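Here the structure is laid out as structure tokens; the discussion comes afterwards.
Omission of a single protein chain aside, the complex is shown with its protein chains in their original locations.
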Amino acid sequence: MKKSISQNARLGIFVIAGTVFLVVLLYMIGAKRSLFSSTFRISAQFYNVNGLMEGNNVRFSGINVGIVEQVEINTDSTIKVTMLIEDKVKQYVKKSAVASVGTDGLMGNKLVNINSVKNGSIAHVEDGDILNTLKPIETDEMLRTLNTTNDNIKFITGDLKKITQKINSSNTLWSLLMDTVIADNLKQAIVNIKVTGSRTAIITGDLQEITKGFKNSKSLVATLFTDTMLSSELENTILKLNVSSDKIAYVSGDLSTLTSKMKSGEGTIGMLVTDSVFANDLRSTLKNLDKGTKGFDDNMEALKHNFLLRNYFKKQAKKAKN
Amino acid sequence: MVIEIKDLNKGFGDNKVLINFDLNLYKGESVAVLGKSGSGKSVLIKCIVGLMQADSGSIKVFGKDMIGLNAEELDQARVRIGFLFQSNALYDSMTVRENLEFPLRRHWIEKTPEEVEAMIKEALTNVGLPDTIDMMPSELSGGMRKRISIARTLILKPDIILYDEPTTGLDPITAKGISQLMVDVQKKYNTSSLIISHDLNCIKITADKLVMLIDGKNYAQGTYEEMKENKDKKVKEFFEI
Partner (left out) sequence: MINKPALIRFLEEAGDITRFTLRFFRELFHGRFEFNELLRQSFFIGYKSLGLVGLTAFIMGLVITIQSRPTLVEFGAEAWLPKMVSISLIREIVPVITALICAGKIGSGIGAELGSMRVTEQIDAMEVSGTNPMKYLVVTRVVAAVLTIPLLALLADAIALYGGYLGCNIHGAVSWRLFWNQVFETNTYSDVIPAITKTFFFGFAVGIIGCYKGYNSRKGTEGVGRSANQAVVIASLLIFILDLIAVQIADVLGLT
């Protein structure tokens, strides 16, 4: 009798283990299909559901929140998809949320994605609501776009490769890389630009006056310069100078913000500064800019010493003295 | 008269085994049926307990025809008939105790566990093997198994015991012991016996009367001595070995 009791006990364990696994299996699957939690229904109308079936998952911002309960043809151009959604996500889904038919992975099951839209309505969805829809992304179309993108990327990477090769072969750039005072230099450069800018302004003013003087003067030089063609050319020069000084002011403004951002290390630029290539570029740019302003100064100096204008400048200097 | 068989016919396809067979068994009598292998001896007793259906004729046990009974009536009748199988038919998967309990499983036999225990003990004591109660049949020798089998047959104290070749496959000494046991049981419980056998030694000890089953018929019958003296060629064959 003892034997049969332990037999029955073992049989009991066996039966219970099997049944428990069955129950767990069914429950877990049910839980995944949200069959045991309280749900509500919303629907959406699509033009094309791409093979969406009853039982497919519904995702809200990428989280499974329910299943497709019913897919039915509404009219010749709309398919009504009714979804069973877990109650607990009701508070997050707004009336303005947009539903779209998507695919899980590249070849996976179809599913409905529900996404919130920015600045949408604040009201929560309610049972029976109809959501707005997006045209589903079709794999073919996606692949076509991807193909074009790929081609573009191919060219871009080709170009990038060339650029990197060039950068790599340049020693000066690499040495510049080691410099840690880029920001300071930049600042300096801006100061220079500013100075140049203000100087340019003064010089332009001077030049304008010279021209005026030329126009009104009875001197030989003046007659020489009353030649309208020459004077108009001069005027043109001044105009150009004006524009360039404006531009310089603009550039310096930009550079100013750039440096401040760089100092705080934020944003793409901050990140890019640590990027060697960019730093090199920036370096050379700044150098050129420096050279440019210097060149401009030189030009102005040369202009001062020009024999035609030397007189005027002297007069100006005298005026300034007084 | 406890068993009365009249005009019994039984065949398998074209092979007629029993043809108008007649046999009578009286209270307290022990009848041996002698026949060659395949002559239908086993078929005869299987028809009596309803394990096989006779084609025609009548088998009356205690005046009641065994043919055409429903399952319930057949079972009631079988309680009064013990059947000792040729191959003992002990249940291999059960202990001796469970084997002996088995006939008591009938739902209409209501016995307390103590009563059942006493019956098992008594039956085992009758066959001289009281210590085997918790053994498995596979642990027993051929002779012991035969005795356990007899004990199982005896447990319901039947009025009739049908022996199907009780000594086949046993050595002569063991066979003699079994034969003696059969006689003892007969005396103790005043049962009637029908013994199917071709073992003359056994029949000599156990049977009051011999029935010669030849050509599917009750060819000749009488005491052992009468049969031995029978001049018929077909009867003589059995005693010439």
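Order of writing sets the labels: A and B. Residues in every chain begin at 1.
Operating definition for what follows: contacts are C-beta pairs under 8 Å (C-beta built on N, C-alpha and C of every residue); 3 or more make two chains touch, one makes a residue touch a chain.
Everything quoted here is computed from the prediction, not taken from an experiment.
Touch, as defined at the top, links the missing chain to these shown chains in the whole complex: A, B. In the complete complex, the hidden chain is touched by one of B:Y26, B:F62 or B:F102, namely B:F102.
By the touch rule set out above, subunit A reaches the unshown chain at residues 4, 7-8, 10-11, 14-15, 17-19, 21-22, 25-26, 28-33, 55, 107.
As for the chain not pictured, it touches subunit B at residues 13, 46, 49, 51, 71, 75, 78-79, 81, 83, 85-93, 102-103, 105-107.
Please note the rule applied: only the chains that are shown with their structure count from here on.
Centroid to centroid, with C-alpha atoms defining each point, subunit A and subunit B lie 104 Å apart.
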